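As you look at this complex, bear in mind that one protein chain is not there, while each of the others sits in place.
Here is subunit A:
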Amino acid sequence: MSLLKSREAILVAAILLLLAGVASRFPGFITPRNLVAVFTDTAPLVILALGQMVVILTRSIDLSVAANLALTGMVCALINVSFPGVPVAVLIALALGLGALMGAINGFFVWKLSIPPIVVTLGTMTIFRGVIFLLTNGSWVNSHQMSMAFKSFPREAILGLPVLGWVAVIVTLGLGLVMSRTTLGRAFFAVGGNPHASVYTGINVGRTQFLAFVISGMLAGLTGYLWVARYAVAYVDIAGGFELDVVAACVIGGVSIAGGVATVAGAVLGALFLGIIKNALPVIDVSPFWQLAISGAAIIIAVTFNSRAGRSKGRVILKSAEHAQ
(Lines give C-alpha, C1' and ligand atoms only; values in the text may rest on other atoms or scores of the structure.)
Protein backbone atom coordinates (compact mmCIF):
# COMPACT_ATOMS: atom_id res chain seq x y z
CA MET A 1 0.00 0.00 0.00
CA SER A 2 2.82 2.40 0.77
CA LEU A 3 4.22 1.59 -2.67
CA LEU A 4 0.96 2.52 -4.35
CA LYS A 5 0.75 5.70 -2.35
CA SER A 6 4.25 6.69 -3.30
CA ARG A 7 3.51 6.05 -6.96
CA GLU A 8 0.70 8.57 -6.90
CA ALA A 9 2.80 10.96 -4.88
CA ILE A 10 5.49 10.72 -7.53
CA LEU A 11 2.96 11.42 -10.26
CA VAL A 12 1.71 14.47 -8.39
CA ALA A 13 5.32 15.60 -8.01
CA ALA A 14 5.96 15.01 -11.72
CA ILE A 15 2.87 17.03 -12.64
CA LEU A 16 3.87 19.89 -10.32
CA LEU A 17 7.40 19.82 -11.73
CA LEU A 18 5.99 19.92 -15.25
CA LEU A 19 3.79 22.89 -14.37
CA ALA A 20 6.67 24.67 -12.64
CA GLY A 21 8.93 24.10 -15.65
CA VAL A 22 6.39 25.53 -18.06
CA ALA A 23 5.55 28.39 -15.69
CA SER A 24 9.19 29.40 -15.37
CA ARG A 25 9.09 30.48 -19.00
CA PHE A 26 5.40 31.23 -19.42
CA PRO A 27 3.79 32.26 -16.12
CA GLY A 28 0.46 32.59 -17.92
CA PHE A 29 0.20 28.80 -18.08
CA ILE A 30 -0.52 28.38 -14.37
CA THR A 31 -3.11 31.10 -13.98
CA PRO A 32 -6.26 29.53 -12.53
CA ARG A 33 -8.14 30.34 -15.71
CA ASN A 34 -5.68 28.47 -17.91
CA LEU A 35 -5.47 25.52 -15.52
CA VAL A 36 -9.27 25.23 -15.69
CA ALA A 37 -9.02 25.26 -19.47
CA VAL A 38 -6.35 22.55 -19.41
CA PHE A 39 -8.44 20.44 -17.04
CA THR A 40 -11.53 20.82 -19.21
CA ASP A 41 -9.50 19.88 -22.25
CA THR A 42 -8.27 16.76 -20.49
CA ALA A 43 -11.69 15.81 -19.07
CA PRO A 44 -12.60 13.37 -21.89
CA LEU A 45 -9.29 11.56 -21.40
CA VAL A 46 -9.91 11.39 -17.63
CA ILE A 47 -13.40 9.91 -18.07
CA LEU A 48 -12.28 7.34 -20.63
CA ALA A 49 -9.17 6.43 -18.63
CA LEU A 50 -11.37 5.66 -15.62
CA GLY A 51 -13.52 3.29 -17.68
CA GLN A 52 -10.44 1.69 -19.20
CA MET A 53 -8.91 1.32 -15.73
CA VAL A 54 -11.79 -0.91 -14.61
CA VAL A 55 -11.44 -3.05 -17.74
CA ILE A 56 -7.65 -3.40 -17.46
CA LEU A 57 -8.03 -4.15 -13.75
CA THR A 58 -10.03 -7.27 -14.65
CA ARG A 59 -7.28 -8.49 -17.00
CA SER A 60 -9.01 -7.28 -20.16
CA ILE A 61 -8.46 -4.36 -22.52
CA ASP A 62 -11.00 -2.23 -24.40
CA LEU A 63 -9.62 -0.94 -27.71
CA SER A 64 -13.08 0.08 -28.92
CA VAL A 65 -13.62 3.09 -26.62
CA ALA A 66 -12.72 5.74 -29.21
CA ALA A 67 -14.93 4.11 -31.84
CA ASN A 68 -17.75 3.83 -29.28
CA LEU A 69 -17.30 7.53 -28.48
CA ALA A 70 -17.43 8.44 -32.17
CA LEU A 71 -20.53 6.34 -32.90
CA THR A 72 -22.48 7.56 -29.86
CA GLY A 73 -21.50 11.14 -30.57
CA MET A 74 -22.62 10.81 -34.16
CA VAL A 75 -25.98 9.28 -33.16
CA CYS A 76 -26.57 12.14 -30.70
CA ALA A 77 -25.67 14.70 -33.38
CA LEU A 78 -27.96 13.05 -35.94
CA ILE A 79 -30.87 12.99 -33.49
CA ASN A 80 -30.22 16.63 -32.70
CA VAL A 81 -30.29 17.52 -36.39
CA SER A 82 -33.48 15.60 -37.14
CA PHE A 83 -35.33 16.39 -33.89
CA PRO A 84 -33.91 19.63 -32.48
CA GLY A 85 -36.59 19.58 -29.79
CA VAL A 86 -35.22 16.53 -27.95
CA PRO A 87 -33.91 17.82 -24.60
CA VAL A 88 -30.23 17.40 -23.74
CA ALA A 89 -31.07 15.26 -20.70
CA VAL A 90 -32.73 12.69 -22.96
CA LEU A 91 -29.73 12.72 -25.28
CA ILE A 92 -27.37 12.12 -22.36
CA ALA A 93 -29.49 9.21 -21.16
CA LEU A 94 -29.44 7.87 -24.69
CA ALA A 95 -25.65 8.30 -24.95
CA LEU A 96 -25.17 6.42 -21.68
CA GLY A 97 -27.49 3.64 -22.86
CA LEU A 98 -26.02 3.30 -26.33
CA GLY A 99 -22.47 3.33 -24.96
CA ALA A 100 -23.40 0.71 -22.37
CA LEU A 101 -24.98 -1.41 -25.09
CA MET A 102 -21.76 -1.37 -27.11
CA GLY A 103 -19.80 -2.19 -23.98
CA ALA A 104 -22.22 -5.04 -23.34
CA ILE A 105 -21.57 -6.42 -26.83
CA ASN A 106 -17.84 -6.52 -26.06
CA GLY A 107 -18.53 -8.00 -22.66
CA PHE A 108 -20.87 -10.64 -24.07
CA PHE A 109 -18.22 -12.06 -26.39
CA VAL A 110 -15.66 -12.08 -23.59
CA TRP A 111 -18.05 -13.61 -21.04
CA LYS A 112 -20.12 -16.10 -22.99
CA LEU A 113 -17.72 -17.14 -25.73
CA SER A 114 -14.39 -16.65 -23.92
CA ILE A 115 -12.86 -14.76 -26.84
CA PRO A 116 -9.78 -12.79 -25.70
CA PRO A 117 -10.78 -9.15 -25.05
CA ILE A 118 -8.07 -7.74 -27.31
CA VAL A 119 -9.49 -9.70 -30.26
CA VAL A 120 -13.11 -8.76 -29.52
CA THR A 121 -12.44 -5.06 -29.14
CA LEU A 122 -10.11 -5.00 -32.15
CA GLY A 123 -13.06 -6.28 -34.16
CA THR A 124 -15.76 -4.07 -32.63
CA MET A 125 -13.47 -1.06 -32.98
CA THR A 126 -13.53 -1.33 -36.76
CA ILE A 127 -17.20 -2.34 -36.81
CA PHE A 128 -18.38 0.65 -34.74
CA ARG A 129 -16.48 3.07 -36.96
CA GLY A 130 -17.87 1.41 -40.05
CA VAL A 131 -21.41 1.75 -38.69
CA ILE A 132 -20.89 5.53 -38.44
CA PHE A 133 -20.12 5.54 -42.13
CA LEU A 134 -23.25 3.49 -42.88
CA LEU A 135 -25.34 5.97 -40.89
CA THR A 136 -23.95 9.08 -42.54
CA ASN A 137 -22.40 7.97 -45.80
CA GLY A 138 -19.27 9.77 -44.73
CA SER A 139 -20.86 13.21 -44.41
CA TRP A 140 -20.17 15.56 -41.51
CA VAL A 141 -22.56 17.08 -39.02
CA ASN A 142 -21.47 20.69 -38.69
CA SER A 143 -21.83 23.34 -36.06
CA HIS A 144 -24.63 25.29 -37.78
CA GLN A 145 -26.78 22.15 -38.00
CA MET A 146 -26.69 21.57 -34.25
CA SER A 147 -29.06 23.32 -31.87
CA MET A 148 -27.77 25.93 -29.44
CA ALA A 149 -28.80 23.93 -26.36
CA PHE A 150 -26.99 20.85 -27.72
CA LYS A 151 -23.73 22.74 -28.22
CA SER A 152 -23.73 24.90 -25.13
CA PHE A 153 -24.34 22.25 -22.46
CA PRO A 154 -20.73 21.01 -22.00
CA ARG A 155 -19.44 24.60 -22.06
CA GLU A 156 -21.90 25.99 -19.50
CA ALA A 157 -19.71 27.15 -16.60
CA ILE A 158 -20.73 26.31 -13.03
CA LEU A 159 -18.53 27.95 -10.37
CA GLY A 160 -16.03 28.77 -13.08
CA LEU A 161 -15.61 25.19 -14.31
CA PRO A 162 -17.42 24.08 -17.49
CA VAL A 163 -19.88 21.18 -17.25
CA LEU A 164 -17.41 18.98 -19.15
CA GLY A 165 -14.93 19.40 -16.30
CA TRP A 166 -17.63 18.78 -13.70
CA VAL A 167 -18.60 15.53 -15.41
CA ALA A 168 -15.00 14.34 -15.05
CA VAL A 169 -15.05 15.26 -11.37
CA ILE A 170 -18.38 13.50 -10.78
CA VAL A 171 -17.29 10.37 -12.66
CA THR A 172 -14.06 10.29 -10.64
CA LEU A 173 -15.92 10.57 -7.33
CA GLY A 174 -18.63 8.11 -8.40
CA LEU A 175 -16.17 5.49 -9.59
CA GLY A 176 -14.07 6.10 -6.51
CA LEU A 177 -17.08 5.15 -4.40
CA VAL A 178 -17.85 2.10 -6.52
CA MET A 179 -14.27 0.85 -6.36
CA SER A 180 -13.80 1.38 -2.62
CA ARG A 181 -17.25 0.85 -1.14
CA THR A 182 -19.14 -1.74 -3.16
CA THR A 183 -18.87 -5.48 -3.60
CA LEU A 184 -18.65 -4.89 -7.34
CA GLY A 185 -15.53 -2.77 -6.87
CA ARG A 186 -14.06 -5.47 -4.67
CA ALA A 187 -14.91 -8.08 -7.30
CA PHE A 188 -13.03 -6.11 -9.98
CA PHE A 189 -9.88 -6.22 -7.85
CA ALA A 190 -10.39 -9.87 -6.96
CA VAL A 191 -10.91 -11.00 -10.56
CA GLY A 192 -7.83 -9.11 -11.71
CA GLY A 193 -5.70 -10.19 -8.79
CA ASN A 194 -6.42 -13.89 -8.95
CA PRO A 195 -9.25 -15.15 -11.16
CA HIS A 196 -9.00 -18.74 -9.92
CA ALA A 197 -9.24 -17.70 -6.30
CA SER A 198 -12.19 -15.46 -7.08
CA VAL A 199 -14.07 -18.38 -8.63
CA TYR A 200 -13.68 -20.21 -5.32
CA THR A 201 -14.97 -17.22 -3.39
CA GLY A 202 -18.13 -17.28 -5.48
CA ILE A 203 -17.35 -14.45 -7.88
CA ASN A 204 -18.46 -14.96 -11.43
CA VAL A 205 -15.32 -13.95 -13.33
CA GLY A 206 -16.97 -13.62 -16.75
CA ARG A 207 -19.88 -11.59 -15.41
CA THR A 208 -17.52 -9.24 -13.57
CA GLN A 209 -15.54 -8.66 -16.76
CA PHE A 210 -18.84 -8.10 -18.60
CA LEU A 211 -19.79 -5.38 -16.10
CA ALA A 212 -16.36 -3.78 -16.48
CA PHE A 213 -16.95 -3.52 -20.23
CA VAL A 214 -20.44 -2.08 -19.65
CA ILE A 215 -18.98 0.64 -17.38
CA SER A 216 -16.24 1.42 -19.90
CA GLY A 217 -18.76 1.55 -22.74
CA MET A 218 -21.18 3.72 -20.77
CA LEU A 219 -18.45 6.26 -20.00
CA ALA A 220 -17.29 6.21 -23.64
CA GLY A 221 -20.88 6.91 -24.74
CA LEU A 222 -21.22 9.80 -22.31
CA THR A 223 -17.93 11.24 -23.56
CA GLY A 224 -19.22 10.81 -27.11
CA TYR A 225 -22.02 13.31 -26.61
CA LEU A 226 -19.82 15.73 -24.65
CA TRP A 227 -17.03 15.56 -27.26
CA VAL A 228 -19.29 16.14 -30.25
CA ALA A 229 -21.19 18.95 -28.50
CA ARG A 230 -18.03 20.66 -27.31
CA TYR A 231 -16.22 20.66 -30.64
CA ALA A 232 -19.55 21.17 -32.47
CA VAL A 233 -18.68 18.73 -35.22
CA ALA A 234 -19.20 15.01 -35.84
CA TYR A 235 -17.55 12.83 -38.47
CA VAL A 236 -16.38 9.25 -38.97
CA ASP A 237 -12.79 9.70 -37.82
CA ILE A 238 -13.50 11.67 -34.67
CA ALA A 239 -11.10 10.75 -31.83
CA GLY A 240 -9.20 8.40 -34.18
CA GLY A 241 -6.42 6.61 -32.34
CA PHE A 242 -7.61 8.00 -29.02
CA GLU A 243 -7.95 4.50 -27.53
CA LEU A 244 -4.18 4.30 -27.29
CA ASP A 245 -3.96 7.61 -25.43
CA VAL A 246 -6.49 6.19 -23.00
CA VAL A 247 -4.50 3.00 -22.42
CA ALA A 248 -1.35 5.11 -22.13
CA ALA A 249 -2.96 7.32 -19.47
CA CYS A 250 -3.82 4.20 -17.46
CA VAL A 251 -0.31 2.81 -17.78
CA ILE A 252 1.27 6.12 -16.74
CA GLY A 253 -1.14 6.11 -13.81
CA GLY A 254 0.28 2.85 -12.55
CA VAL A 255 -2.50 0.53 -13.74
CA SER A 256 -0.87 -2.86 -14.25
CA ILE A 257 -1.58 -4.20 -17.72
CA ALA A 258 -1.48 -7.70 -16.19
CA GLY A 259 -4.52 -6.83 -14.08
CA GLY A 260 -5.19 -6.62 -10.38
CA VAL A 261 -3.41 -3.34 -9.65
CA ALA A 262 -5.07 0.05 -10.19
CA THR A 263 -6.29 3.09 -8.34
CA VAL A 264 -8.80 5.75 -9.36
CA ALA A 265 -6.38 8.50 -8.36
CA GLY A 266 -3.63 6.91 -10.45
CA ALA A 267 -5.75 6.77 -13.60
CA VAL A 268 -6.87 10.39 -13.16
CA LEU A 269 -3.30 11.59 -12.52
CA GLY A 270 -2.02 9.61 -15.51
CA ALA A 271 -4.61 11.27 -17.75
CA LEU A 272 -3.82 14.71 -16.33
CA PHE A 273 -0.09 14.15 -16.87
CA LEU A 274 -0.64 13.35 -20.57
CA GLY A 275 -3.15 16.18 -20.92
CA ILE A 276 -0.83 18.77 -19.41
CA ILE A 277 2.03 17.70 -21.70
CA LYS A 278 -0.23 18.07 -24.72
CA ASN A 279 -1.47 21.49 -23.62
CA ALA A 280 1.97 22.74 -22.62
CA LEU A 281 3.79 21.89 -25.87
CA PRO A 282 2.23 24.62 -28.02
CA VAL A 283 2.68 27.11 -25.17
CA ILE A 284 6.42 26.53 -24.87
CA ASP A 285 6.71 26.79 -28.65
CA VAL A 286 7.40 23.15 -29.36
CA SER A 287 5.95 22.26 -32.73
CA PRO A 288 2.94 19.95 -32.59
CA PHE A 289 4.95 17.43 -34.59
CA TRP A 290 6.92 16.67 -31.42
CA GLN A 291 3.77 15.73 -29.53
CA LEU A 292 3.63 12.07 -30.60
CA ALA A 293 7.28 11.41 -29.87
CA ILE A 294 7.11 13.09 -26.47
CA SER A 295 4.00 11.24 -25.33
CA GLY A 296 5.54 8.00 -26.60
CA ALA A 297 8.68 8.63 -24.60
CA ALA A 298 6.57 9.53 -21.55
CA ILE A 299 4.74 6.18 -21.79
CA ILE A 300 7.97 4.20 -22.01
CA ILE A 301 9.59 6.06 -19.13
CA ALA A 302 6.47 5.68 -16.98
CA VAL A 303 6.11 1.97 -17.61
CA THR A 304 9.81 1.38 -16.96
CA PHE A 305 9.41 3.23 -13.71
CA ASN A 306 6.26 1.29 -12.74
CA SER A 307 7.89 -2.06 -13.31
CA ARG A 308 10.89 -1.05 -11.17
CA ALA A 309 8.59 -0.02 -8.34
CA GLY A 310 6.27 -3.00 -8.64
CA ARG A 311 8.89 -5.74 -8.67
CA SER A 312 8.46 -8.15 -5.79
CA LYS A 313 11.28 -8.26 -3.32
CA GLY A 314 11.42 -12.04 -3.01
CA ARG A 315 14.60 -14.09 -3.20
CA VAL A 316 15.54 -14.79 -6.78
CA ILE A 317 16.85 -18.31 -7.11
CA LEU A 318 17.32 -18.48 -10.87
CA LYS A 319 18.12 -15.02 -12.16
CA SER A 320 17.04 -15.71 -15.71
CA ALA A 321 13.63 -17.02 -14.63
CA GLU A 322 12.83 -13.74 -12.95
CA HIS A 323 11.14 -12.09 -15.92
CA ALA A 324 10.07 -15.27 -17.57
CA GLN A 325 6.74 -15.76 -15.92
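By definition in this document, contacts are C-beta pairs under 8 Å (C-beta built on N, C-alpha and C of every residue); 3 or more make two chains touch, one makes a residue touch a chain; residues count from 1.
By definition in this document, contacts and distances are computed from a predicted model.
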*asked:* Not counting the visible chains, the remaining one has a UniProt entry; which protein name from "Trypsin", "Autoinducer 2 import system permease protein LsrD", "Ferritin-like domain-containing protein" or "Beta-ketoacyl-[acyl-carrier-protein] synthase family protein" does it give?
replied: "Autoinducer 2 import system permease protein LsrD"
*Check the options A:N68, A:T172, A:T263 or A:S295 and report the residue that touches the missing chain.*
A:S295
*Return the single residue from A:A49, A:V120, A:L164 or A:A280 that touches the missing chain.*
A:V120
*For subunit A, enumerate the residues touching the unshown chain of the complex.*
59-61, 109-110, 112-120, 122-127, 129-131, 133-134, 138, 195-196, 199, 205-206, 236, 244, 247-248, 251, 257-259, 287, 289-297, 299-300, 303-304, 307, 311, 318, 320-325
